[in-house]
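All protein chains of the complex are present and in place, except for one that has been dropped.
Residue numbering begins at 1 within each chain, and the chains themselves are lettered A and B in the order written.
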Amino acid sequence: MTTSTNTIEHKVIHDVSPTRKLAIGISEVLIALLIFVVFALNVSGELTTRFVMTPGGINQGTMPDIVMPSQLTLFSLAGIVLAIGIFQLVKGFGKQTNLMVGIAGLFLMLAFLVWQAAGTSVNLAGMLSSAVLLAVPITLGAFSGILAERCGIVNISIEGMMLMASMTATIAGSLSKNIWVGLLGGIASSVLLALILGVLSIKFKVNQTISGTVINIFSAGMTGFISQKFLQMIPHLNQPTMFPRVPLPLLADIPLIGPILFNQNIFVYLMFIILIVLQVALFQTRWGLRFRSVGEHPKAADTLGIDVIKTRYIGVILSGVVAGIGGAFFTLGSVGRFDEGMTAGKGFIGLAAMIFGNWMPLGSLGAGLLFGFADSIGSKLSLLRSVIPPQFMAMAPYLITMIVLAGFIGKGQAPAAEGEPYEKE
Amino acid sequence: MAPILELKGITKRFPGVLANDHIDLTLNKGEILALLGENGAGKSTLMNILYGLYKPDEGEILINGEKVVINSPIDAIEQGVGMVHQHFMLIPVFTVTENVMLGNESIKGPGFLDRDKAAQRITEISDRFNLQVNPNFYVKDIPVGVQQRVEIIKLLYRDAEILIFDEPTAVLTPQEADELFKIMRLLVEQGKSIIFITHKLREVLEISDRIMVIRRGAMVGETTPQEADKSSLAAMMVGREVELEVEKSVSKPGEVVCSIEDLVVVDKRDEICLQGVSLDVHAGEIVGVAGVQGNGQTELVYAITGLLRNTSGMVTILGQDTTRFSPRQITELGTAHIPEDRQQDGLVLPFTVAENLVLCTYYQEPFSKGVLLQYPVIMRNAEKLIEDFDIRTPSAMTSVGTLSGGNQQKVIIARELSRPIKFLVASQPTRGLDVGSIEYIHNQIVKKRDEGAGVLLVSPELDEIMELSDRIAVMYRGQILAIVPNQGISKEYIGLLMAGVVPEGPVPIGESTVVEATF
Partner (left out) sequence: MFKEKKDPGQIFINEVNGEEPAEEKRKSSFWSKALIPLLAILTGLIIGALLIAVTNQTVWAAFGESFGTGISQAVKEIFTAYGALITGSLGDPSRIVQALGSGDATAIRRAFNPILESLVQATPYIFAGLAVAVGFRSGLFNIGVEGQLFIGAAAATYVGYSITGLPAYIHMPLAFLAGAAGGAFWAFIPGFLKAKTGGHEVINTIMMNWIAFRFTEWLLSGPMTRPGSGGLPLSPIIQDPAKIPQFFPSPIRFHAGFFIALIAAWLVWWLLFKTTWGLNLRTVGTNPRAARYAGLNTSKSIMIGMTLSGALAGMAGAVQILAVNHSMALGLSSGYGFDSIALALIGNNHPAGVILSSLLFGTLRNGATRMMVVSAIPIDIVDVIQAIILMFVAAPAIIRTIYRLRKPKHEEQQVFLSGWGGQS
């Protein structure tokens, strides 16, 4: 009896499934059409858009304004997005799919700006600069999410942790008259909530969505209680100094990039530091390998001597630290006082940014910046005397979040053991 | 010289169960000891104690003649004990190197991973034991057989001297199993010692130096492959003489009840899992689908029962094109489906026995009138089926989750077989059950065939397929490589097909006709 090996072509492993590839490609083509039909065709040919390339009030890293013919620019933006969409349909971008979707989204927003500002001028650099600032809580929320989820804990209470931290930071900062004490106070309160989340989810194995909800309700109630009981009665409890802009030497003088990235307050720099630390720690160190193994296959980790429970507590606490920084940003880095419910869903949007960024720090930063840009366009829209009601622009981040959730979760990107308590036999 | 491992009087109680009853066991250096027993006999408990996952209530463990305490897998690893788990302890999104080094990492500087150094060591080990593993591949991208070798490398990387293999052949083709046996031989030749846990008699006789049989938590006998044969081992394992074959008459195939033509299925992750499958099932015959798990059997069953949409091709059941039918429409035609995962697919565990018994039919008369459920009728139905199918349950209102696995399966069997069906799809109907339940379920299936139903039986247990089927279809990577009548076909022939090798020449009927019971 002779045998021959039967060669059978088998499954292709896709980074992006064909269905998603198709859906995303079509969306990109639709974006191109939108830019073309709604924006480009509604602008008369001779109008120009002037982009101011230096944020107001800054004299480092100045750059001349850019003046461009509105319609022609819109045509080219539509063309590029169309090309992206067609390439996506025909060949696909593989692992870079989400990146290209992000670029298409960015171009859509740019096109919107060009269209709105046709015949007039808009401070693009100022918008980008505020986009970076608005991205801080979202990105830190995403980092907080990564730290919890990479070790297997779903943390939907980032919102609550941020809210609590924003209030505590105000009080601690106002009382001590020291902004750093304020920051630490915010972190401490967030970590405390993280510990409760950890005990509920890890020790008592409560459904992680419920334990997160408990913390969200608790934070909303507690901050409301303290705000009404004390902050509104005693105003000097709610008057912290704010972290000032700190231009980084040399870097801040780079045209465009300098004012946008390197002439910001400490929170922006912290966001970049955490990004680098997280990226290196998770993927290049022993700690990171063990940490991720707990989120992927806790039982395997356990049989190799890794303490699953301890690792998860560490992850939840670190998640709390980062969420605390993100919370302190609201009061110490952005507004300068606490208002009830001021986080306005940023913690949840951060989770969406994490998902869009494939549970990777760098990807999450990109997603966070995109959300921040959408936010900053929304808040600057009134300056452009737009026909679109401001409430609708304010919906944009929430709508984008839903679109991201609907379209960009592929199987097998999320940590495999996420959401499951570890039961030692 | 003291034996490398000695277990003395190991006892472990779980609530209501004596899982291990004063078990003594010795393992000599350089031997392969087979630990044979039925599902649930206590083999795994014993090995989990040795591996530090459970704590024994009584008894002691001696390694090289010295008493040791093993409280965790770490202790076990430090004592040189390693285990290849039945369900691999590998992380698919990590590379082979990362998986192997995890917990025992090579580092440079302050905690930075030194992947190259670890990879080099893995290559050395791989070469020494002829394991052929590339350390840089992601585990998700390598075949199951290689994944198992990664597990072995994990142990050797940690200098394990005693290797426990827990049902290692369950996921392998017969050929891959032979490869594994060669590796095991090489390991003992180089001085390692192996405990091999299994319930497959053939493998025990083939590979082991010594055999210990465990039954209901107690060690019931020790023998060697030279002294024992299959029936004596089977009797020792089950505690009574067992019929190694189901009594069954020659089939009388009637008309086609289910016809599959050129079926192509792409799963939800858009991976092709069936590519052009064609198969007919006739009334009054059992068609067995053999194949290593994960070669498209599940998808085939899902496509037939309407749980998965096909991309192209056609399924015809009882003369109707059911390709676009919903599962309910297919059920209503007279199809029954015993799912492979009874707890996930077959039952709603918190619901009562009565509710589970009408899970597919609750919306029909007489169980409901209009939208109103008729609980008295549902209860009467339950009481009758509990009686007829001998379901051991305190009452019809007991929730199914509290019943034993065998009785849970009986609930499904009762629900599916009590209906007037013409076509039965049974997917791994005896997975994880004890011998008594297996015999019962096999008899029920054969009875249904004799009543004139067509049966499609899917099982990764080749023995079960060969025992029950009238015809055997072998699946490999989403294709049916051959369909052969089950008359004196050799196991080796099917095994080759399962490995994707199509033997040339005529089907060798009448070579060896070994059929053994499936435990």
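Quick note on the criterion: a contact is a pair of C-beta atoms (placed from the backbone, for glycine too) under 8 Å apart; a residue touches a chain by one contact, two chains touch by 3 or more.
Keep in mind that this is a model prediction, so the values were computed, not measured.
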Legend entry - Absent-chain contact - pick from B:Asn71, B:Ser326, B:Asn443 or B:Gln487: B:Ser326
Legend entry - Selected residue (touches chain absent from view) among B:Asn71, B:Gln190, B:Thr224 or B:Ser395: B:Ser395
Legend entry - From A:Leu47, A:Met109, A:Leu175 or A:Val206, residue that would touch the chain that is not displayed: A:Val206
Legend entry - Sites on subunit B contacted by the missing partner chain, in the whole complex: 267-268, 271, 273, 294, 296, 298-299, 302, 305-308, 326-331, 337, 339, 341, 344-352, 355, 359-360, 362-363, 368, 371-373, 394-395, 397-399, 401-402
Legend entry - Where the unshown chain meets subunit A, residue by residue: 17, 20, 149, 154, 156, 196, 200, 204-211, 213-218, 220-222, 224-230, 344-345, 348, 351-352, 355, 389, 391-392, 394-395, 398-399, 401-402, 405-407, 409-411, 413-416, 418-421, 423
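Note that in this section only the chains that are shown with their structure count from here on.
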Inset, instruction - For subunit A and subunit B, let me know how many angstrom lie between their CA-based centres, rounded off. - result: 45
Legend entry - Interface residues, subunit A side, partner subunit B - complex: 1-6, 8, 10-14, 17-19, 284-287, 289-290, 292-293, 296-297, 299-306, 411-412, 416, 425
Inset, instruction - Show which residues of subunit B lie in contact with subunit A when the two form their complex. - result: 48, 51, 53-54, 72-74, 77, 83, 85, 89-94, 98, 101-105, 107, 111-113, 140-141, 154, 268-273, 275, 476-479, 481, 496, 500-505, 508
